[in-house]
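The block underneath contains the structure these notes are about, expressed in structure tokens.
In this view, the complex is presented without one of its protein chains, the others remaining in place.
On to chain A.
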Amino acid sequence: MSERAVVITGVGAISCHGAGADTLWRAARDGKSGARTYEFDRIEDQKVTQAAGVPPETVSENAVHVRPRMQDRVVHMALIAAEEAVQQSGLSKADFKDAGVIVGSGFGGANTLDDNYYFHARPHLDVRMDPFSIPKIMTNAAASWISMTFGANGPIYCNSTACSSAGQSIGMAYHMIKSGMLDRAITGGTEGCVVAGVFRAWEVLRVMTPTLCRPFSRDRNGMLLGEGAGILVLETKESAQARGATILAEVAGYGTTADAGDLLRPNPNGAARSMTQALQSGGLAPSDVAYVNAHGTATVANDVSETEAMRQVFGDGFDAVAVSSTKPVHGHGLGAAGALEAIVTINALRERIAPPNLHFTEQDPKIGFTPVTEARALDGRYAMSNSFAFGGINATLVFGRAQT
């Protein structure tokens, strides 16, 4: 079967800024920090206090398709985002009969798991273990609930590849539709990790900023933990056009590679191969890319490595590319990151605005470039979004502005 064009006809999100893909985009465009102060009763002597968590009321006020005893909040968030994306696509249950659901998560039901550990270690509190712990914790729960809710009987995949989970999921859905294995897919990622146990685990790894998340800045000192869900409806361009759907953007390319090196330390060559592969898969040249929504975690290692990789890929044209990391806005959403950032990137193309990289103060000599610090006009047709994960897993998506 010949290769088919793949488009996005629905997007949905929930993040620290609230429910709605537009809410997320406006926060990114307007440069609103998502950091909030967290003081967990369950962490003794907590040092880091900033995270971009989703407030409980944001989840409860927007909840849809809830099965109270059977779902962790990571599923509630996925269903809120999926409902928005499906509504926007204009597709009904019957349209999803053979559709795939490819939705990743890094931690799965972290809140349930955290409660279990907490109470298991404190038998004197006499709290009964949640009998539905297993179905609430399993990382594929969100993908399965989406499949059940929207009647999608095609394949379910759950990529649990840390920070590349959502990027790889969207890329996999793109490949499956492009190759003819699927006509439609509901895809993206979800993460509900701003809970005491997971927060503490990141704190002891020492990669969280004690101050502000400043990607690419000389004085950067770590990431801002985030969470949320981003869901996209992908289908063939042919089917979208045939039913007169609004095409939000085209998925124009995808690449994924492994560093096969260090578990935690990124390798610029792996990242560069991922970006190059994404361009090649879409038949694009580096000069076609006008904007890169960088992985940009604001850790020393990622930002140096990612910059070196971008220089390898874009060469002399690198200076002409607008680059920003929007992680200070929505936090590092881990398994949801690639989907939240895909939604930001798609909207950047639609509104022709490159969103700003917050809190940048000065150029790092080891990096040697300044990202977009104020929102600026974006005219090119293609934009790239990177996700790089612990475990040396790189994923790059390229999106194209819908042609009218």
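FYI, contacts are C-beta pairs under 8 Å (C-beta built on N, C-alpha and C of every residue); 3 or more make two chains touch, one makes a residue touch a chain; residues count from 1.
Operating definition for what follows: contacts and distances are computed from a predicted model.
The protein name that UniProt records for the chain not on display, among "MCP four helix bundle domain-containing protein", "Carrier domain-containing protein", "ATPase" or "Aspartyl/glutamyl-tRNA(Asn/Gln) amidotransferase subunit C", is "Carrier domain-containing protein".
Residue-wise, the contact with the chain that is not shown comes from A:206, picked out of A:69, A:206 or A:243. For the options A:220, A:237 or A:273, the residue in contact with the chain missing from this view is A:220.
Considering A:27, A:48, A:212 or A:367, the position touching the chain not shown turns out to be A:48 (whole complex).
Contacts to the hidden chain, counted on chain A, fall at residues 45, 47-48, 203-210, 220-222, 263-265, 298-301.
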